[in-house]
Structure formats: C-alpha cells, structure tokens
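Note that this complex is displayed minus one protein chain, with the remaining chains in position.
Moving on, here comes chain A:
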Amino acid sequence: MKRRGLGWSALVLFTWFSWVDAARADILPEPSRPKDWDEHPAPTPDVPLEDALARRLLPLLAIGMAGGSALVALKRARIHVSARRGS
C-alpha cells in the first residue's frame, strides 16, 4: 500500500515538473538575430579593375601621363634656352 502511494506521488510529481518545464519552454521566445542591426552595409567584393575600368581608364591615364611629361620637358627646355639666351 505504502509503495503504491509512493509510486503515485512520484508520478504526480513527475507530471507536474514536466508540465512546468513545457510551459516554461513555451513562454521563452524563439532565439532570433536582431533584424534591425544593419547600421553598416555588409562587405561586397571589388569588381575586377582590369575588366571593369582599366580598359577605359588606363589608356587615358597613360596618354595623360605621357602628355604631362612632354609638357614638363618642353617647359624645362624653354627655360634652358631662354637662360642661355639671357646669358
């Protein structure tokens, strides 16, 4: 009789704690990432320069540099000539 009583008590206690645990699990929200933490845009890869821009920009850059060098050389030559004439 005593054993049966103990058995019933154990069963009641087990059911109670299982129910409390289940209820607690229901209350807790599903873990989720904060949806509005997006202050900084996520990194994106660089489009390969050689393909996207270089074909247009590099020739222009080369022409510009060559022209600039020629102008500097010409200016220096003129200064040189005028300096000699002056002397």
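Here, a contact is a pair of C-beta atoms (placed from the backbone, for glycine too) under 8 Å apart; a residue touches a chain by one contact, two chains touch by 3 or more; residues count from 1.
Going forward, contacts and distances are computed from a predicted model.
Q: Missing chain, UniProt name, options "S8 family serine peptidase", "Tetratricopeptide repeat protein", "Glycine cleavage system protein H" or "YprB ribonuclease H-like domain-containing protein": which is it?
A: Per the UniProt record, the undisplayed chain of the complex is "Tetratricopeptide repeat protein".
Q: When the complex is taken as a whole, what residues of chain A touch the one chain not shown?
A: 21, 24-25, 27-48, 51-52, 55
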